[in-house]
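Every protein chain except one is present and positioned as in the full complex.
Note that the chains take the letters A, B and C in the order they are written out, and that residue 1 is the start of every chain.
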Amino acid sequence: MKRFTREQMATRVARDIPEGAYVNLGIGLPTTVANFLPKDREIILHSENGVLGMGPAPEKGREDPDLINAGKQPVTLLTGGAYFHHADSFAMMRGGHLDICVLGAFQVSVAGDLANWHTGAPDAIPAVGGAMDLAIGAKSVFVMMEHVTKSGESKIVTRCTYPVTGLSCVNRIFTDLTVIDVTPDGLRVIEIVDGLSFDELQRMTGAPLTLSATPG
Amino acid sequence: MKRFTREQMATRVARDIPEGAYVNLGIGLPTTVANFLPKDREIILHSENGVLGMGPAPEKGREDPDLINAGKQPVTLLTGGAYFHHADSFAMMRGGHLDICVLGAFQVSVAGDLANWHTGAPDAIPAVGGAMDLAIGAKSVFVMMEHVTKSGESKIVTRCTYPVTGLSCVNRIFTDLTVIDVTPDGLRVIEIVDGLSFDELQRMTGAPLTLSATPG
Amino acid sequence: MIDKTVASAQAALADIHDGATLMIGGFGTAGMPSALIDALIAQGARDLTIVNNNAGNGETGLAALLKAKRVKKIICSFPRQTDSYIFDALYHAGEIELELVPQGNLAERIRAAGAGIGAFFTRTGYGTLLAEGKETRTINGRDYVLEHPIHADFALIKAERGDRWGNLVYRKAARNFGPIMASAAKCSIAQVREIVPLGTLDPEVIVTPGIFVQRVVAVDAADSATRPQAQA
Partner (left out) sequence: MIDKTVASAQAALADIHDGATLMIGGFGTAGMPSALIDALIAQGARDLTIVNNNAGNGETGLAALLKAKRVKKIICSFPRQTDSYIFDALYHAGEIELELVPQGNLAERIRAAGAGIGAFFTRTGYGTLLAEGKETRTINGRDYVLEHPIHADFALIKAERGDRWGNLVYRKAARNFGPIMASAAKCSIAQVREIVPLGTLDPEVIVTPGIFVQRVVAVDAADSATRPQAQA
């Protein structure tokens, strides 16, 4: 079956980030969106550890251990960027100042509940970082994930079985099969990968979908 | 009757401010304490409007309208001083970081309740500024005031009749007649102006006093 | 290209509506955005709720806005000053509503709005007239009052320099309420002495990052009546 590649997913997410947006990209797959932002748009990336205007990775040998992203990878600062302390940084996230955050997920529910921090396995060491702050704080929360787990279970669910990160917080879901808006009326499909029918998509999805009247 | 002059009062308050103390001096009489701080001590003055390390008034003609104190009078900045915003400035006050504040008062009660912001007169326009923050926030609250009102009533009372600024917050009272510690056991006189007896002082004071075993 | 600079104070304030809540920076006249206030008076919006530390001095700036009868309510800590006679007269005539807030609660409530805090317990004001009717709680043996954030539709602030991303630096104690007000309003408008090219402001030294600022307008030096001739 045909699927969006990771690059296509990142490109698709990037397309929905407008000029001038303040954006936080979560650890993992969402971080790669930075590489696909349209070059003709000025988009300002926030990093929870006190950076606004984060730029790409430095050249080899130019890494600075005092300038890293949330994933602790070396980054750079764009002209116009700024540093600030942790309470100020999280005030940006929690105070509703970020336009968009992009997060990975284990599960997203029909209601827009997000589970992305903890498998709930009894021996797992829990770690949450800034995920709960981003989930409730950004004006729009985008989730970027595989449509199904490795064992074929839908990650879109009627109700999260993993511990949640935040309730009713997800606005749009980008998977390797589709783009879905989370609305008060349920999940509306706005895009499907070429060659996959709506019915086939619905069969692979653990919650009811509707097809948008105006697919994007 | 002999009284401490205002200069003597300010000098006396200044004597109780140790080397290295962070101090906020309230509007009015307390502000004058700055002129009597011992020259051999480094004392750091805080101003609520975002200044730490406040220095004396500038020379005539060197005033800067962007560098003022809480009373909106022009001041200077000492070497080593810093500027910050209002929430940070009040965090210093409210978070218990100031060693001492010196405030004027209408009344102080046996319990250390302070009334200094409002006469309660129905036609008075109330104004509070930072008085309530200082009253509850500084490690030590010094009050500096005339012992009695113009009509001869004691400003030290069993219970404040004016609206209070803060409860159980005053630690030491400096008047033109005496210096008094507010303790859990009541008001303890540690100093009396020359020529005034304890009994005479007690008669002019609206709350019971005890004489400190070790007068200062 | 992001460009938050606006050509004039008039253009920067065009969409302020009647009944809006406005934060106005400044402590007395230090940090007061006089050019923006003058433009606001010309703009004509009325029934405004104003959040400021004071209630105007003399007859310029905030006092002029009050005099023009544009203000329905003021939220401040210290209205009564030697030169606050315009406010005093309106207050005694019952023509303006006053919400008096201890200055630290004012600052913290503004900061809370910017930081997404729903409410907070503060010691300031406990047991006083200004906490009457408010919820209280004893935490670890100390008494606190519950206070709520103050949000605004617009913030009008004054900074020293700004760039096209909205990054700001301030000057001395004129900083005061500017940074927290910028964070608490839906639309924050900064009057600056100078707009500088992006990158001019050191990233270590930017006080208000541009995320908190929607519009930046340079005002004539001549307009900044409070600038000193010589710096102290």
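Here is the rule we use: contacts are C-beta pairs under 8 Å (C-beta built on N, C-alpha and C of every residue); 3 or more make two chains touch, one makes a residue touch a chain.
It should be emphasised that the depicted structure is a prediction, and the values quoted were computed from it without experimental measurement.
Screening C:Lys67, C:His148 or C:Arg193 for touch with the missing chain picks out C:His148.
Contact with the chain that does not appear here is found for just one residue of B:Met92, B:Ile156, B:Cys169 or B:Val189, B:Met92. Looking at A:Asp64, A:Glu153 or A:Glu200, the residue that reaches the missing chain in the full complex is A:Asp64. When the full complex is taken into account, the listed residue touching the unshown chain is C:Ala115, out of C:Ile50, C:Leu100, C:Ala115 or C:Ala131. Although one chain is not drawn, its touching partners on subunit C can still be listed: residues 108, 112, 115-123, 137, 139-140, 142, 144, 148, 169-172, 202-205. Considering the complete assembly, subunit A touches the hidden chain via residues 47-51, 58, 61-68, 72, 74, 76-77, 83-87, 89-90, 93-94, 118, 123, 125-133, 136-137, 163-167.
Although one chain is not drawn, its touching partners on subunit B can still be listed: residues 19-20, 22, 42, 44, 46, 52-53, 77, 79-84, 87, 90-98, 137.
Just so it is clear, only the chains that are shown with their structure count from here on.
Steps from subunit A to subunit B, taking the shortest chain of touch contacts, total 2. The pair with more inter-chain C-beta contacts, choosing from A-C and B-C, is B-C. Subunit A and subunit B have Cα centroids lying 55 Å from one another.
Subunit C has its Cα centroid 35 Å from the Cα centroid of subunit A. Computed from the mean C-alpha positions, the centre of subunit B lies at a distance of 29 Å from the centre of subunit C. Multi-chain contact residues of subunit C (touching two or more other chains) are listed as 111.
Across the assembly, subunit B contributes no residue in contact with two or more other chains.
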